[in-house]
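Every protein chain except one is present and positioned as in the full complex.
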Amino acid sequence: MHLLVCGGTGCNASRSQEIAANLKSSLKDNGLENEVQVILTGCFGFCEKGPIVKIMPDNTFYTEVKPEDATEIIMEHVVKGRKVTRLLYTDPENKQHVADSKHMGFYKKQMRIALRNCGYIDPQNIEEYIGADGYAALAKCLGEMTPEQVINEIKLSGLRGRGGGGFPTGLKWEIASKNHADQKYVVCNADEGDPGAFMDRSILEGDPHSVLEAMTINGYAIGATIGVIYIRAEYPLAINRLLVAIDQAHEYGLLGKDILGSGFNFDIELRYGAGAFVCGEETALIHSMEGLRGEPTFKPPFPAQSGYNKKPTNVNNVETYANIPIIITKGADWFNKIGTEKSKGTKVFALAGQINNVGLIEVPMGITLREVVYEIGGGIKGGKEFKAVQTGGPSGGCLTTKHLDTPIDYDNLLASGSMMGSGGMVVMDETSCMVAIAKFYLEFTVEESCGKCSPCRIGNKRLHEILEKITKGNGTMEDLDNLRNLGRVIKDASLCGLGQTSPNPVLSTIENFYDEYVEHIKDKKCRAGVCKSLMQYVIDQEQCVGCTACARNCPVNAISGEKKMPHFINTELCIKCGACIEKCKFNAISIC
Amino acid sequence: MTKIKSLADLKAMKQSVQEKIDTRAKGTAEGLVQVKVAMATCGIAAGAKKVMDYMMSETEKRGMDVVFTQTGCMGYCHAEPTIEVTLPGNEPIVFGYVDLKKADEIIDKYIKDGELVEGIIPVNYEKINN
Amino acid sequence: MEKINIIIDNKPLQVEKGQTVLKAAHAHGIEIPTLCYYELDGVKLENRPGGCRICVVEIEGRKNLAPACATEVAEGMVIHTCSLRVVNARRTVLELILSDHPADCLICPKNGKCELQSLAQRLGVREIPYQGEQSTYRKDLSPAIIRDVDKCVMCRRCETVCNIWQTVGALSAVNRGFQAVVAPAFEQDLVKSPCTYCGQCIMACPVGALSEVDQTRQVITAISDPKKTVVVQTAPAVRVALGEEFGMEPGNIVTGQMAAALRRIGFDYVFDTDFAADLTIMEEGTELLTRISKFTQGDKNVKLPILTSCCPGWVNFFETNYSDMLDVPSTAKSPQQMFGAVAKNYLTTKLGIKREDMVVVSIMPCVAKKFESQRDEFKENGNPDVDYSLTTRELAELIRQFNIDFKTLPSEDFDNPLGESTGAGVIFGATGGVIEAATRTAYELFTGKKLEKVDFTELRGLEGVREATVDFNGTPIKIGIAHGLSNARQLLDQVRKGNSGFHAIEVMACPGGCIGGAGQPFHHGNFDIIRKRQEAIYREDAGKPIRKSHENPYIQALYKEWLGEPCGEISHHLLHTHYFDKSKHIEIEG
Partner (left out) sequence: MAKVKLAESKINKIKEICTSFGNKPGEAINVLHKVQGEFGYLPAEVQEVIAQELNVSVAQIYGIVTFYSFFTMTPKGEFPISVCMGTACYVRGAEKVLDEFKRELKIGVGETTPDGKFSLNCLRCVGACGLAPVVLIGEKVYGRLTPDGVKDILNEYRS
């Protein structure tokens, strides 16, 4: 028997170490220390009800355990084999105690559809994919369904593009299928450029065949015989796995000529991106595939009408494709029961930032931010205060405490000034300055703007300059009006999706953290202590013992003082690097 | 020569692979232990390859019958490298922050004696059945 | 044409299906401002990247504003071209563009002709609220074109013209984001690029980022120098466009006023390049006939077709791109350089002055002529045959500087002997004109018969590539014509393959020929102006008493007195040239 005690940060703070110690001593008291082991584990991701103790192998899940409960658990559960009912998890819906953690709703919070094979199968072994029902969807399409039926199934499923905009996938396929041409193309957008999002990479690395299978289905549905995967060159492992997978699919007759004896031919090739975020936009991506500068062009014409090599082209992103095979095998009806009314299925998020369980999660649409942050994500690092979540990367905005209980789907995110984007979710605590965050994203957009249209090329530069001015303490209230007007015009008048969303980080932080902007402007203060120009480093004369550690580590020799006497910082010289704070063992240096 | 020429071929292959996997999962065949190593960019960057190589050679040295497979990202990026160990007849257990020392411990205690060691990452999602 | 119903600014309209919002609005008197949009409809050249966002309009049901230049009308479309949302966006976008544009309008070469300036005026911009960093680049001075890309607004017109219409490939958008700009490879100077100096980029540029090298000062200095005899020659296309600079309707022929103005400015002799054009026909026509007869006699050393060589942009182009075919073009110098050679060798003797004391100025519709006049092979001991080559625009500037009221100026004649010309010389200014002029002469020389109909209308027009076969009394002569270097490339590629079957090909780099040259008054994409200049050229020809070059009495006298015969000894030295390999060669290092 094993007693698993959650050693995650949250539970640790609630004395889980003590619980473990008590359990151990109680076991010893009962002479069971050799039969039963107490193990500290990683975070269960259920921090709201922590600390957690789980008993194996019977899967009993005790919540909100206190150190003093240890004896009772040992005496009752371990010795007598009776569950401690009062510590069991109570289902919030039917108010029943849940004994076996397998029946807890919590485990249904995540649902792995797109990631179904990631972490389960060997991505470099096609047989494992086939064993996991791989290529069954393709077989079903080729053997039992007409292209129209395939498109219809995808339409019925309600699947929307996972790359950002959320355009209905089935409809996209239908448009491409209706444009007749001697050659059509299927393109998989794997140019995941959103800083902080890596779900596409994970899918390609963990389950490349699902994407190949989906593209082949896509080809069959719209009448294309060539598929192209446009992938970031910065993803060497994913490229490698794809190449292996394509070879294997050929070898097994699942790509190439006369697939499964159906007479349908389909082939897939790779094209490499070269470091341009704008190439995530489909027209820019197509130009890049054609060997040109990846500049977007005005739509219409849409790629479905005139895309790669001027032929009808369907572009979907990796995660969208990863959903396709299972929709076909399990049916649209199964899929469209998951999620919310207008956003079906699940979404993969890359949970990052100041959160305990940084990682890749897949959740049904409609889950709340609270569930994601506090349950799956295990709460904020170091038990700090939640401040905001940035979704949608440079195109998105910030969600704050007031959005914690909003169900996450395409439309709700849009309504709150952010967007789904590709699924980056960066959690921020009080140490993040929202003006600096907006500036960080604008810096990104300025660098990644292709320069073709004036609002994006010049406008974003100006937005960045104004933010720079504010973080330097030189902002005026008029700057806020300028940011707002400029932001709106850039959104309204830019050529492509990049410019049309690039002001979101600014606009949403002004909207949600107006006071913080005003503080920077009027009080010349950055509450998060991020904006260097607004900070001063001071040594508390009472606390300082004159150990000279700070002075020795100051890179610009701004600190002076006699040994064993309080030191001083010359604020003129100080570059605010923070080295002194890190070295001070007496908490004598502060920022104000 | 293409290996799968028809739907029937595909089904046959699925069946045979499924059986192999099932056999592995149930561990019916002479108590086979299965270890999956998450080998995505994060995992590899954190040293998953080294861990896998080490564990393979160590288990072989000790004459243990362990099947190693690489797999994709399990989603626990904060705890890379991560490995999943399935003992015959048991639920899979995921261990995080596996360095060589931890790998030794896992081999010595869990794989050998079924004794859990620290560093378990509780699985927080369900797998959907295909 | 199918009509559809749309509503623009609350007005229900019937418009042509497939039209852009911009054109549909324009057809109904609604002028949506544009900046990056550039169209030369006569030669099917179009630049509409949809990048400047000045022409954005609001279309009901769409989330974002749409560029009118790139959006097609659709049945039932409801469009607002001046709603508050549009007006605010348009003005903000313009303010942004201006925030990254130097405000040195007063000394800008495009001052008064700048489209951005007019836009700022039209939208009533009085301040630029968004101040910030301006992009700065090195100024690039070539012999003909100045690039001052601090002023570049990334309209991409020059890039389109250089790559699509000319296939020269000197320019490309480089870098990205705020640093993005149009530049030659490695952001080097134009002189290191395959630039032909055709100057169509200058014509296309809405602002002062591209302009020609200004030589008016040097000309004024020369005129004021009593020791110098300053001779001026004026190209055929100048007389049909110069009037535009003074508010006259396009297509006005101002030959007489121009001669008068030049005299008032102080040129000692006012001559006509048309005379040299007639001379070119004598030389080139003879060369053509010689080649044809040798060819038909089976001489393997003779190359056909013969290519015209009057257009300096074109010459630069084939030296760079067809260096394997340098023996194909006619060796005859261009009229500008023939004139220069005649002036500095024949006229100096006649006037009894030293070469160094004569300054030859040419007035050209062209920017590449500036480069041509500076070529080493057209200099004698460093003294060029043509000292300064001014554009039509520079001449207009001179006329204004010399306080001349051009519109009311009485006509005067050119001076002689280098001022008399035929209709054949005049039509050099339009595409197909050189070859028509050559045909008029060659026909008579070849057949020994008198030409009944001098108008070869089959050689005229605006199609990019034209072909015609002229019957030389039983011998079919196949003629090719191209204007625009992309079109020339088509013909040249055929020639390179050796299966073109042409006897002669005329190439002009600019749209419509010299009338659409880069030295002409700015047309801002209004191709009707070029059409009217073309009509004027043929009108001028039709009104000439003599319309065949070999009938020009002064030409006949020149041969009798000095040159001897066409393609003779003196001609060979003074009126013919040779070409250089300017292609890029990859060589093994070390």
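Should a chain be cited, it is by its letter among A, B and C, assigned in written order, with residues numbered from 1 in that chain.
The rule is short, and it goes like this: contacts are C-beta pairs under 8 Å (C-beta built on N, C-alpha and C of every residue); 3 or more make two chains touch, one makes a residue touch a chain.
Quick caveat, the model's predicted, so the values are computed rather than measured.
The undisplayed chain touches these shown chains across the complete complex, A, B, C. The residue touching the chain not shown here, chosen from B:Lys14, B:His78 or B:Lys102, is B:His78. Residue A:Gly353 is the one among A:Gly42, A:Gly353, A:Gly459 or A:Pro503 that touches the chain not shown.
Among C:Ala170, C:Ile292 or C:Leu409, the one in contact with the hidden chain is C:Ala170.
When the whole complex is considered, the residue among C:Asp225, C:Asp528, C:Glu565 or C:Asp581 that touches the unshown chain is C:Asp581.
Although one chain is not shown, part of chain A still touches it, namely residues 192-198, 201-202, 233-236, 271-277, 288, 290-295, 309, 350, 352-354, 358-359, 390, 393, 424, 426, 428, 432, 437, 440-441, 444, 450, 555, 577-579, 582.
Within chain B, the residues in touch with the undisplayed chain are 41-42, 44-46, 76-80. Chain C meets the missing chain through residues 163, 168-176, 183-186, 192-194, 323, 580-590.
Definition applied: only the chains that are shown with their structure count from here on.
A linear topology is adopted by the chain contact network, the touching chains following one after another without closure. Compare each chain's C-alpha centroid with the centroid of every protein C-alpha atom shown, and the nearest one belongs to A. Chain centres here are Cα means. That of chain A falls 57 Å from that of chain C. Between chain A and chain B the centroid-to-centroid distance comes to 25 Å (mean Cα coordinates, whole Å).
Listed for chain B are no residues, as none touches two or more other chains. Considering their complex, residues 2, 4, 6-7, 37, 39-46, 54, 56-57, 106-113, 115-125, 127-128, 130-133, 135-136, 139, 142-143, 198, 201-203, 205-207, 235, 237-238, 250-254, 256, 260-261, 326, 329, 356-362, 376 of chain A touch chain B. Within the complex formed with chain C, the residues of chain A that make contact are 276, 293, 295, 297-298, 300, 446-455, 457-459, 461-462, 465, 482, 485-486, 489, 491-495, 500. Looking at the complex, you find that chain B touches chain A at residues 2-7, 9-11, 13-14, 17-18, 20-21, 36, 38-42, 44, 69-79, 84, 90-91, 96, 115-122, 124-128, 130.
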